[in-house]
Structures are given as C-alpha cells and as structure tokens.
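The structure under discussion is supplied below as structure tokens; questions concerning it will follow.
A single protein chain has been omitted from the complex, and every remaining protein chain is retained in its original position.
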Amino acid sequence: MEVLIQTLVSGLLIGGIYALIGIGMSLIMGVMKIINLAHGQLMMVAMYITYVLFEALGLDPYFSLFIAMPCLFVLGALIQKFLLNPLLKVDSILPENQVLMTVGVGMVLTEVIRFIFHSDYKSVKTSYSSSAIYMGEISFNVPMVAAFGLALVLTAALFFFLLKTDLGKSVRATAQNTDAALLMGINAQWITVLTYGLGSALVAAAGTLLLPIYYLFPDIGGPFTLKAFVITMLGGMGSTVGAILGGIVLGIAESLGATYISMMLKDAVAMVIFLLVLIFLPGGLKTLTKV
Amino acid sequence: MKSSLWPFLIVLALIALFPVAVTSEYYRHIFIISLMWVVIGSSWNLLAGYTGQVSFGHAIFFGTGAYTAGLCMTKLGISAWWGMLLGGPISLLVGLVIGWICFRLRGPYFALATIAIGEIFRLVTTDWRSLTEGMEGILIIQTFRSKLPYYYLAFGLAILCTFGIYRVMKSKWGYYFVAIREDQDVAEHIGISAFRYKSLSLMISSFFTGTAGAFYMNYMAFIDPHVVFSLHDISIMAILVAIIGGVGTMWGPAVGAFIMVWLQETFRSAFFGLMPRWVSEAHVLVFGLLVIFVIRYLANGIIGDWPKIKRLWSKDRELSYSSSGN
Partner (left out) sequence: MKKTLGLLACLAAIVGLLAPGVSAQETIKVGIILPLTGAQAAFGEIEKNSFEMALEEINAAGGIKGKKLELIFEDDTGKPEVARSAAEKLINKDKVVMLGGGYGSSETFAIAGVAQQSRMPFLVNTGSADKITEQKWDYVFRLNPPASDYPGGLESFLTEVVKPKTAAILYEDSNFGTSSSQSFEETCERLGIKVLVKEGYSKGGVDFKPLLVKVKQANPDLIYMISYVMDAALLMNQSMELRLMPKLFVGGGAGFTMPEFQKNAGKAANMVFSATLWYQTLPYPGAKEYFDKYVKKHGKETEYHGAEAHAAAVVIADTLKRAKSLSPDDLRQALSETDVKTVFGPVKFTAYEKMTNQNKLPTYLVQWIDGKLELVWPKDVASKPYVFPIDWEKIWK
C-alpha cells in the first residue's frame, strides 16, 4: 500500500511540472495549429539563464522566474515574428513547414548553448533541493510541491487571462477561427507572436522550477518536447485545464509504469497511452483535422 | 529533356570513378555514408515529399533493417549480408502495420504518431535484452578490409533507390501519390483509395530505408538501439536532408545528403585539422543554421528552388545594366 501511495504521490508531483511544460505547448498548438518541436529546447535555454544567474549572482532559482520568463517571452516572440510567421507567406510543398522550422530552431538553440557552455552537466544545488515533508511514511519533496503549487497558480492566471481580458479573448478568438478573428479586427499576426511568447515563458517557468531538483545539459530539451506534446494531446489542445490534467495523468502513468512494469519502459508506457489517445480518443483532435 | 540528362550522367560517372581517383579510405568512408543517406533521404521524400505524409519515424525502418541483419548473425547464425535481402521486406511489413495504425491520422497527427512509435521501438529494443542484447549492441566483423565493395554496394543501392522512386513517380502511382498530397479529400472523390496508396508509398519507402539499415549493420559492424532507432540522428536527420536538398524533388534528397554529411564532417574535424579546435564544436550548429535558412528563404530546397538561386546570382550581375528587365 505504501508503495502505491508513494508512487502516486511522486507521479502527481512530477505531473505538476509536466503540466507546466505542456500548458505552453497546448496554448501554442491551440492558436497556431502547429506542433512546436522546439518546446523542450526553449525550456533548456531558460534553465541555462537560471543557472547563469545562480552561478554569477547567487540568485535563487525562484527569483530567476522573474528574469527567465520575460527573457523567454522575448525569445519566443522573436522566433514567431521572424522565423515562423514569414513562412505563412512562403509557398511550399509541405504544409508542415512551420513544424520543420521549429525542429531547426530547436537544433540551433541546443547547439548554440552547447557552443557556449559545452556539453557537461551543470546543476543548481540549493539548500532545499532535497528537503522533504513527511506524512507518515510518505515523502513530499519540497521543491516539487512548490513547483506543483506554482503550476496551479500560473495555470489559473493564464485561465483568467484568456477568459477575462480583451487580449485573452482575442487569443481565444484566433484559436477558434483565425479568419473570423481577422474580420473582427484582431491582428492575428500579433496574437501569434504573443502566444508563442507566452508559451515560451510558461515553459521557462517549468524549467526554472525543475532546475533545483534536476540538472541540465544542452540535450535536455528533446525528451521534454516529447512529453509536452503527449500532454497536449492527452488534455486536448488549447485547453489550460486539460494541460493540467494531461500532465498529471502522464506523471502518474509514468510512475505507475516505473513501479509496476519497469523503469526502463516507463517512457514507452507514456508513448503507448499517447498513441491510444491519438487513435481512439480523437475528440480533442477534431478541431485540428482540417489539414 | 535529353540534354538535361547529361549533367546528371556526368555526376553519376564522377561518383562511380571517385574511389578510383581518391585512394584515401577516409574520404571513401565519408562518401559511403553520404550515399547511405541518399537512400534514407530519398525514401523519406517519397512518403513525405511526394505523398505528403510527414514521417518523424524513419528510424523505425532503418533500425528494423539494421537489426534484421544483426539478428541474422546472432540468432540465425547466418551472415549479416542476408540482412541486405531480408531487411527490406521485414521493414516493409513493419511499415504496413504502422501504416495501418497511423494512416487514419492526418497531417501533424500522423507525424506525432510516428514519433511515438519510433520511441516505442527504441525503448523496447533496449529493454528486450534476450533478443537484441540491449545496449550491449550487436557487433560483427566487417567482411572486407577494403572500402571498395562497400562503396559500390552503397552506390548501387543509392542508384536502385533513386531510380526505383523515379520510375514509381513516372507511373500512375506517382500521380496518385501527388494527388493525395495536394488534397486527400479530392483524391478520394475521384476514386483514389488514399489509404491504399499511402500504404504503398510507405511500403516502398520503408523497404529502401530498411535495406539502408541492413547496409549500415554490415558496414559499421556495430549497432545498438540508441544508434539505429535514434529520433534525432536518424528520423529527424532524414527529414532535414530532404528539406535542404528539396522536398518533392527527385535529386534534392541526394544533394541534401551530401551536403549534410560533408558539412558535419568538415566541421567535426575542424576543416580537416586546418582550423582551430573550437570550430569542431559547431558541427551541428552550422547544419541547423543552414536548415533554418533553407526553410525561410528556399522553401523548396536547394534543388527545388534552383531557378530562384540562379536568378539571384544573375540578378547581381545584370542589375547594373538591365535593371528594367522585369
């Protein structure tokens, strides 16, 4: 019993971080209808920013949120403005041009970071990195609980932004129907730039929160990109609440897979679930299948 | 039409004569790898560039082919060369099953599904130690000491693959493929079974990719799941190779393959030792930048946008005295 509970707790907590990774992707996919294959790489860049701030200024990772998130917002916005949006006008054979561009962007981000920091592992070791609260025999890792809480806060903030503000409504309008949004006088180009920036800032938060309990190296992005789109598909695109659910489901599925099947196959478990959702639960998918 | 064939024949002849002229095994090696990538890139191009199904999972077929060859040796006790015959068909079967699962999905969803299946293949082959030896990998001894047999084998395979695809694209199938790429619904309307022709395209594509994988096993003599089922180093590279050269063009992937392999090797070896060491750390970076540049400015790749490149060139020169040309 203790094993099961601890497994579920671990899964839930890691799920919070996954949710934060997924939510940015969900937003981007919802509005732009593209898979952002540079998502994990953007997170990696944010982690390096946090790392540098920690090493150079001794800044606590939680404070770095206020620097890493705006930085990534700008980076994301620039990528959208100068690399992704211009592609809309380009005539090409494959409609997936933007997706392929994100592959290139991810690759260049990884390699630029590798060029500057080399490939070795870096880490940010804080006093609270391995502290835990205990309830009976069950342990709750403090930074993970904090990350979980912050994930909920950021999601709620995003939720209200989308629901209550004019700008948020424009984003949702663009997500639902770009052409109609255009007719309503919404500058869709600008909305996409904003959305990509927001998505990047959210994944920056995830990276920053992950850093105290993890480590980083330039290639860290890839696996998290995979997780991000799994979460997005699980939760349904463009849905903030869905992303939270998707993240938690993925976290728990992985944990259960690791405990009861094999640690080595836990990622395969996630992929199988993903495939099944993709094929048999196309409810969330319908909106995009107009390609 | 006839005259445009000449430059192509000359290139073929040059590649055929290359190992005779250049005796350095090192350069031959790079050529062999380039030729192998011609096969992988062209195969991906058939499915994605011509049929419009962007696969992020060609490592599945490459790895299946490589493991078929490897297992011939370790499990059946026969030469890994049998893999050259068996790798293709077995990859084709795998392709058939994957097509059956994934072709109900369209566009980006198809792409995502292939990523997922690729990862499943990699993880399962890593874990399934009794069959694959897991990460200990499969090691064989190369049959030939000289690179020449491998060179001509890779060359033959590349020719077979590109001409095979050329023939297919000139046939009725080719038109169906392109029709599906342009608009699947319209294609279905005029009576083309999208599922059937997408599967056909995938089967041909997986056959050649699998054979390339079997060649890799025989030539490199060592494989493990992370090498041959790699998402980044095989699946995504296959895509980038085709994009650089030109998606949906006959010779684009071939050109892209040579560019990718040579660019990476040139930088990895710091311009063959002529440049300072740090240059070598940029070996993937330069390629990535090229990818971004090509997607942004040459959407149809170097071959696809060749007229555009030529125009740019001539514009520079002619602009001074005939600016009103347009």
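A and B are the chain letters, set down in written order, and residue numbers restart from 1 in every chain.
As a working rule, a residue touches a chain if its C-beta (ideal position, glycine included) is under 8 Å from a C-beta of that chain, and two chains touch if they have at least 3 such contacts.
Since the model is a prediction, treat every value here as computed from it, not as a measurement.
Visitor: By the document's own contact criterion, which visible chains does the hidden chain reach in the full complex?
Guide: A, B
Visitor: Identify the residue among A:161, A:190 or A:214 that touches the chain left out of the display.
Guide: Final answer for the missing-chain contact: A:214.
Visitor: To test your reading of the contact rule: which positions on chain A touch the chain that is missing from view?
Guide: Missing-chain contacts on chain A: residues 2-3, 6-7, 10-11, 14, 17, 114, 118-121, 123, 125, 129-130, 132, 137, 139, 141, 210, 213-215, 217, 219-220, 223, 254-259, 262-264, 266-267.
Visitor: Mind listing the chain B residues that contact the chain we can't see here?
Guide: That gives, for chain B, the contact residues 24-26, 29-30, 33, 123, 126-127, 129, 134-137, 139, 141-142, 145, 220-222, 224, 227, 233, 265, 268-269, 272-273, 280-281.
We adopt the following convention: only the chains that are shown with their structure count from here on.
Visitor: Between chain A and chain B, what is the separation of their C-alpha centroids in Å?
Guide: 31
Visitor: Under the definition above, what is the set of chain B residues touching chain A in their complex?
Guide: By the definition above, chain B touches chain A via 48-49, 52, 54, 101, 104-109, 111-113, 115-117, 119-120, 123-124, 126-127, 181, 231-232, 236, 239-240, 243, 247-248, 281-282, 284-285, 287-289, 291-292, 295-296, 299-300, 304.
Visitor: Once bound in the complex, which stretches of chain A touch chain B?
Guide: Going by the criterion above, the answer is residues 33-35, 83, 86-87, 90-97, 99-101, 103-105, 107-108, 110-112, 114-115, 118, 222, 226, 229-230, 233, 262, 264-265, 267-268, 271-272, 274-275, 278-279, 285, 288-289, 291.
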